[in-house]
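One protein chain omitted, others in place.
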Amino acid sequence: MIHISPDLPSDPCLDVPVRIYYYDTDAGGVVHNIAYLRHIEEARTRLAEHLGWSLLEMARNVVAPVVARTEIDYVKPARLGDLLVIHSKLDRLGKASFSISFVVERPADGSIIVRCHQTLACLQMDKGRPIRTPIEWRNQWPHLAV
Amino acid sequence: MIHISPDLPSDPCLDVPVRIYYYDTDAGGVVHNIAYLRHIEEARTRLAEHLGWSLLEMARNVVAPVVARTEIDYVKPARLGDLLVIHSKLDRLGKASFSISFVVERPADGSIIVRCHQTLACLQMDKGRPIRTPIEWRNQWPHLAV
Amino acid sequence: MIHISPDLPSDPCLDVPVRIYYYDTDAGGVVHNIAYLRHIEEARTRLAEHLGWSLLEMARNVVAPVVARTEIDYVKPARLGDLLVIHSKLDRLGKASFSISFVVERPADGSIIVRCHQTLACLQMDKGRPIRTPIEWRNQWPHLAV
Partner (left out) sequence: MIHISPDLPSDPCLDVPVRIYYYDTDAGGVVHNIAYLRHIEEARTRLAEHLGWSLLEMARNVVAPVVARTEIDYVKPARLGDLLVIHSKLDRLGKASFSISFVVERPADGSIIVRCHQTLACLQMDKGRPIRTPIEWRNQWPHLAV
């Protein structure tokens, strides 16, 4: 079972700012396609914490959401020094999995840089066994349940 | 225009072996989801070279295939020390883009670990301008053209 | 020449907080040794900006500090979910290079996790040519000049 802290937000979404450093770029002069997925992992983890499921809880109980599928569209290139914002939103709640949509935006010119959708399975890591998604989430946002 | 070396294989596919090191794993004890995309980049680049489009040609003429979309399914976990094979296959040839499918397999037990599909756009990197896919590819594998 | 914005702090140092996510860890259950260097790059870039040398200035004039040498000692392991702080400090100002010391600390128990020292060369990236370190820095912190 997953322990969720009780104060849940009314909307299951979060905005996380991201700066682009040299490490994120490649010799094409733009952000490398894989670098966005690191930033999306940060956004996803911070969304999970915003929804009451902390990294410490994941580490202690060896229960974690594991990426089962990623779809990502690279719409426009971002560059060194860009300030981006990742808008993350829980958009589907299944019995043992859930989905999050991500939009990476560059506020300076309003450009959409990347769109991404991930499906995550709740797993007991040491046994590789599926676990139910948090009941508190299904109570709080019943319109997302499937 | 993209310069393709003349000797093309009859089938546009390639198998690339991959070893799993500590760097690829995470605290869940399995290969981290992002690590596969680095190995898929290696497989993709080696497939491009197998199909006559070398990295040196990309670097010299600043013309490169750029990832426009990735879909990736994580089927089974792989672990430290695993020997994997990535089967890559050109499966669609558009006017300015093409697609590759990847299957990551663990030969030791025949498990499918990951399935991935990427769409790449041919770009003049310095101008961000689309370029035609290689005519030699469309001549060699006309059944893939769309 | 490097353009430095005029308001310089009295001490050339900065503290940057860092969260540890799954991506940073490995199958040993601890933060992977290479992951610290990504976080140190972020700390270093933010220190450069704090000292008036912005990433946009680097990108626009293709003048950047390039890592010439890294020494890093791994003192204690950090783990998933840890909150760390990187203390960065400019500690030597040569004619065409400078040095920064980094201490990565875990405030929760006061542990020193990592000590690092980097030497950076100022380079005109497109020509690979050395450039003088900022005169404003040598004026502001003459005791660091060698």
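By written order: A, B and C. Residues from 1 in each chain.
We take it that contacts are C-beta pairs under 8 Å (C-beta built on N, C-alpha and C of every residue); 3 or more make two chains touch, one makes a residue touch a chain.
Quantities reported herein were computed from a predicted structural model and do not represent experimental measurements.
Interface note: of A:27, A:56 or A:135, the residue touching the hidden chain in the full complex is A:27. Remark: the omitted chain is touched by one listed residue; of C:3, C:69 or C:95 this is C:69. Mapped onto chain A, the interface with the missing chain covers residues 22-23, 25-30, 32, 34, 79-80.
Mapped onto chain B, contacts with the missing chain fall at residues 19-23, 38, 41-42, 45, 54-56, 58-59, 64, 79-81.
For chain C, the list of residues touching the undisplayed chain reads 27-29, 33-34, 37-38, 41, 59, 64, 66-74, 77, 125-126, 128.
As a convention for this text, only the chains that are shown with their structure count from here on.
When chain centres are taken as C-alpha averages, the shortest distance to the whole-protein C-alpha average belongs to A.
Shared numbers divided by all numbers used gives the overlap of an interface; between chain A and chain B this overlap exceeds half, so the copies present the same residues. Centre-to-centre, using mean CA coordinates, chain B is 35 Å away from chain C. Centre-to-centre separation of chain A and chain C, using mean CA positions: 28 Å. Chain contacts: chain A has residues 38, 41, 59, 64 touching two or more partner chains.
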